[in-house]
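With one protein chain withheld, the remaining protein chains of the complex are depicted in position.
Naming follows writing order (A and B), and every chain is counted from residue 1.
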Amino acid sequence: MNFTRRKVLSAVGAGAVAAALPRRKAFAQQGPVKIGMSMPQTGSLGAGGQAALLALRMWVEDVNQKGGLLGRKVDFTVYDDQTNPANVPGIYTKLLDVDKVDLLIAPYGTVPTAPIMPMVKQRGLLLMGNFSFQVNAKVQHDMWFNNSPWNDASSWSDGFFSNGQKLGSKTLAVLAADNDFAQNLANGARELAKKAGIKSVYDQNYPPTTTDFSSLIRGIRAAKPDMVFVMSYPNDSVAIVRAVNEIGVGSGVKMFGGGMVGLQFTPIMSTLGSQLNGIVNYNSYVPGMKYPGIEDFLARYAKKAAEAKVDPLGFYLPPFNYAIGQMLEQAVNGTKSLDQKKLAEYLHKNEMKTIVGPISFDKNGEWAKPRVVQAQFRGVVDKDVEQFRQPGKQVVIYPNDYKTGEVIAPFEKARSAKG
Amino acid sequence: MKYWIGAAAVLVVAFLTAISGINEYFFYAAFVVLQFMVLATAWNILGGYAGYVNFGTAAFFAIGSYTGVVLFKWLNAPLAVQIVAAAAVSGLLGFGVGLLTLRLRGIFFAIATVAIIFIMETMMINWRYVGGATGLQILRPDVLPPFASYTRMLFAVMALLAVIAVSVARYVQVSWIGRGLRAIRDSEEAAECSGVPTLKLKLFACTVSGALMGAAGAPMPMYLSFIEPASSFSLNYSVSALAMPMIGGTVHWLGPVIGALLLGTIQQIVTVTISSEINVLVIGVLLVLVVVFAPDGVIGLFKKFVKNR
Partner (left out) sequence: MDFSFDLLLEALLFGVLLGCFYAAVSIGLSVSFGLLDVPHVAHPAVMILGSYFTYVLANYGLDPIVAGVVLMPAFFLLGILIYRFYYETFEKRGSEAGVRGLAFFFGLAFIIEVALILGFGVDQRTVQAAYIGSSLELGDYRVPYRMLVAFGVALVLTFSLTIYLSKTFTGRAIKAVAQDEPALRLMGANPVRVKQWAFGIATGVSALAGAMLIIVGPVEPAMDRLYIGRTFCVVVLAGLGSMTGTLAAGLILGVAESVVLMMFGASWAPAVAFGLLLVVLGIRPQGLFGR
């Protein structure tokens, strides 16, 4: 290289200028650490995705204020996949080959995540899962780490079935969307029901584009089941709740619900209001559960959510999305690198400390100790968001560690119970 | 002869590009453009040469994809076998659809082909082996050298398919088959009266068209590592396969090639820079503009330009 006088002088000059600038965040010179993902911000999962995204952005801000990762600023690139799995492979290819990101986070939800599992396995990339269910079961990628508090189908359906059987239930109706999430769960639930000696009197898959459930609800009513286990995505969950309120599911049904995604999103909860009453459904967090640091987070989140006009309560996804950030932070700081393999090893070996408690992973990348709650909606009134802040609107019936009440049955009776 | 030299040159360039060091995303996008080139060329054999507007492209394309998936899942078949099988199955479907619908005129034929799409889609939704409405994750086999990645190999494969498709279209165009199809397009009754075997020619065009569309569909599940019915059977394929030849010009085999290059490239650029919705808007707007202002496409404009000089 020729060191001309001009070049040397300009280099010295630049150095002097740089030295003279005030240092607020001393980020290292290699450029930012790029984290990329697709998040369903519109479409069926949109309401949840927007809240989750806010939490992730909070984490990015927090970590940059502390000096970034490995001394480098964190750059966060997000696209909207519209809850359409067809959009996801293209987006992640773009993230990897055009945006050249260093770390990947999965989109929220099983349906948008399923398409990229083969891709990340074949490219040997770490993927931080985001509330998907058993999406790694077929692909068996060893660099997958899920943030959601469930493991396999039993972690989900145990609560529902055990309470149902306590009430003397012998028959089951299964209503499942034909998508990755619902099918994964339905297959597991069917096995478990058989093992528990519960007889199936109705079993229907419906295409995800179904909007009118009156026929299906009528079919369920005619089959006279004791329990109705529903596995649905937000658009369908809303339509199903409406159909049940419109034409009724039969007075013999003891428990209804179980795996309905979307009934945890605040906008949907406030839209449906009293129509939710009596439904027993899963959740990840309800007010009253004590996790270290979560109440501070929720308070900070509430302020930002009000500005951004998204889900003001932020119970279901945001804390767990913030936890993704915390886990990445611990792994990167623990290994002092961005090497995908080293990070994966670290995450497998160590217990992560997060605002949703300690998390350790089994060999499939799911939680070794699942913590899904089943809760019954009781005494919910229409058009009131703040009511959900108090414990009591969602009475936890499982597991015992977090239980706050017994399930009220039959379902029709629980709909008018005061709480 | 000139044509074959050109075709060979294209193949060589494609192969060299595939083993070069260009950014991976180029191959990801170029694959789609080449795929549309095959679809547009295939469409044009029936739609442009014979004048039968087929809206069912998505059905033949998707059935090709699903054939590939079934063979891969059942027998671990290599890509070449998948493509040949897909062409056979979609060709058969084309033949069957032709038998059923070629007696219908204009818009009825078009609507009938749309019906085929939804019926095939519903059948795939109800077939759990291929994943139903949920879809299937697909783990690709390892890539063969000299290609550095599977996507690059698919790019080369699709380039080969494009050359094959265009060669077939060219052959049809210049042969007696093409003359017969043109006669059908101009006036079917007159053609019948002059002794042109209209039904046989139409069935031939339907079958070949379907087979090429199926062949284009077979690499798709490998490309995405995923398949699901809603996007595979999307009407976007049908409208694109129609818009591209109309933009390029329907009378000559170059028309679909030009149309695919133009519209396909615009679509890919828009997807990367803006959003994928605008993609659909681009198809719609260009289709309307071409159909209103330049009904003979780019080739037509070019001819007019040459004539007026």
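Just so we're on the same page, a contact is a pair of C-beta atoms (placed from the backbone, for glycine too) under 8 Å apart; a residue touches a chain by one contact, two chains touch by 3 or more.
Owing to the predicted nature of the structure, the values given are computational and were not obtained by experimental measurement.
A.B. asks: Of the residues B:196, B:246, B:263 or B:298, I need the one that contacts the missing chain.
C.D. replies: With B:196, B:246, B:263 or B:298 as choices, the missing chain is touched by B:246.
A.B. asks: Among A:38, A:82, A:179 or A:394, which one is in touch with the chain left out?
C.D. replies: Looking across A:38, A:82, A:179 or A:394, the contact with the absent chain belongs to A:82.
A.B. asks: For the chain that's not shown, point to the residue among B:6, B:78, B:106 or B:197 touching it.
C.D. replies: B:106
A.B. asks: Considering the whole complex, which of A:32, A:67, A:248 or A:334 touches the chain not shown?
C.D. replies: A:248
A.B. asks: Over the whole complex, note the residues of chain A touching the chain we left out.
C.D. replies: Counting over the whole complex, chain A touches the hidden chain at residues 42-43, 46, 82-84, 178, 202, 204-207, 209-212, 214-216, 218-219, 222-223, 235, 239, 242, 245-248.
A.B. asks: What is the set of chain B residues that contact the non-displayed chain in the whole complex?
C.D. replies: Within chain B, the residues that touch the unshown chain are 51, 53, 55, 100-101, 104, 106-108, 110-112, 114-116, 118-119, 121-123, 125-126, 132-133, 235, 239, 242-243, 246, 277-278, 280-281, 283-285, 287-288, 291-292, 295.
Everything below uses one rule, namely that only the chains that are shown with their structure count from here on.
A.B. asks: Provide the C-alpha centroid distance between chain A and chain B, rounded to the nearest whole angstrom.
C.D. replies: Averaging C-alpha atoms per chain gives centres 39 Å apart.
A.B. asks: Touching chain A in the complex: which residues of chain B?
C.D. replies: On the chain B side, the touching residues are 23-25, 28, 125, 132-135, 137-140, 150, 224-226, 228, 230-231, 234, 271-272, 276.
A.B. asks: Inside the complex, what are the residues of chain A that reach chain B?
C.D. replies: Contacts found on chain A: 84-87, 89-90, 93-94, 96-98, 114-119, 121-122, 138-139, 178-180, 183, 205, 207-209.
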